[in-house]
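The complex appears here without one of its protein chains, the remainder shown in place.
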Amino acid sequence: MGATPTSWYLVLSAILFAIGAAGVLVRRNLIVIFMAIELCLNAVNLTFVALARSLGSVDGQVIVFFVMTVAAAEAAVGLAIIIALVRTRETTNADEVATLRW
Amino acid sequence: MNPVAFLVLAALTIAAALTVVLHRNPVHSALGLVSTLFLLSVQFVGLDAEMVAVLQIIVYAGAVVVLFLFVIMLLNLQIEVRRTGGPVLVGVAGSAAVALAALIVRSVAGRPATGAVEVPAGFGSATALGERLFTAYLVPFELTSLLLLVAVIGAVVLAKKKA
Partner (left out) sequence: MGVDAAIIAGKALFLMLAFVLQVMALGVWFERKVSAVIQDRIGANRASIFGVAAMGIVNTLVADPIKFLLKEDVTPANVDHLLHAMAPVLSLVPALLAFAVIPFGDVLQVGDRVINLQPASLNVGLLYVLAMASLSVYGVVLAGWASNNRWSLLGGIRGSAQMISYEIAMGLALIGTVVVYNTLDLQEMARAQGHLLWGWLPAWGILYQPVAFVIFMTAGVAESKRIPFDLPESESELVAGYFTEYSGAKHLMFMMSDFVEVVLVSALVTVLFFGGWQVPWLFRDGFHLPGAAFVAVPSLLVTILQLTAFGLKLIFFTWLQIVIRWTLPRFRYDQLMRLGWQGLLPLALANVVVTALVVLLLERAA
């Protein structure tokens, strides 16, 4: 049983980040865009944990702890903004909320 | 972690991530996100990061995505008619994402890093994480708790109905 090389974890993380980035650019539903952002953040978490293991330092996991906390705070505020937006504009399509004027 | 186990998990994770981004129904996307988070948590356990893995399930899969589901149910989002924004945008975004992935892969594949460093027994346990958190990272910890307070107040204020 050998250990997987760290670069494999980093490649997986890169693929997940690219999938998340493509999701943010391509999808029009605000909530799915948000979920794609969470996917990007998790890809970064995987990078940090893999490198923490490879360098033998717990600091990487501490940073993941902070990323998780900040992501949770951001999700809460972002979803509140979406609720407020949908309440006024009555649409969740990103194309239709493109103008500031109501 | 065993390379074969890693490859199986990686394939499942990528499939779940594609579900998040590509599926029409937002509830199915949310479930794809839960699957991705759970599979990543399994990867964390394989990387000797048990505390972070369990925190990922408690915080992310157990709270943040539930919040997403609540918002989807509250807004009663229907399956949308136009899912993506036009073929030109899809083409540009898709190639940009592939280019980004290729750039990152090229920059990390050159490293001679392996996963063979010996780590002490309590690596990734609550004790190790807490020791670092309350000594070297105390100020960010306190600031993050302040940030959470601000976020809670902000979310409540933003989502209130204007009476």
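We call the chains A and B, going by the order they appear; numbering starts again at 1 in every chain.
Everything below uses one rule, namely that contacts are C-beta pairs under 8 Å (C-beta built on N, C-alpha and C of every residue); 3 or more make two chains touch, one makes a residue touch a chain.
Please read all numbers here as calculations on a predicted model, not as lab measurements.
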If the full complex is used, which shown chains touch the chain that is missing here? B
Of B:Met1, B:Leu22 or B:Ala61, which one is in contact with the hidden chain? B:Ala61
I need the residue numbers on subunit B that touch the omitted chain, in ascending order. 25, 27-28, 31, 34, 50-51, 54-55, 57-58, 61-63, 66, 69-70, 73, 122, 125-126
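In the analysis below, only the chains that are shown with their structure count from here on.
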Hey, how far is the Cα centre of subunit A from the one of subunit B, in Å? 6
Okay, in this complex, where on subunit A does subunit B touch? 1-23, 25-29, 31-32, 34-36, 38-39, 42, 45-46, 49-50, 52-56, 58-59, 61-62, 64-66, 68-77, 79-84, 86-87, 92-95
As the complex stands, subunit B meets subunit A at residues 1-3, 6, 10, 13-14, 17-18, 20-21, 26, 29-30, 33, 36-37, 40, 43-44, 47-49, 51-52, 55-56, 59-60, 63-64, 67-68, 71-72, 74-75, 77, 80, 82-85, 89-90, 92-94, 96-98, 100-101, 104-105, 108-109, 111, 113-119, 123-124, 128-129, 131-133, 136-137, 140, 144, 147-148, 150-152, 154-159, 161
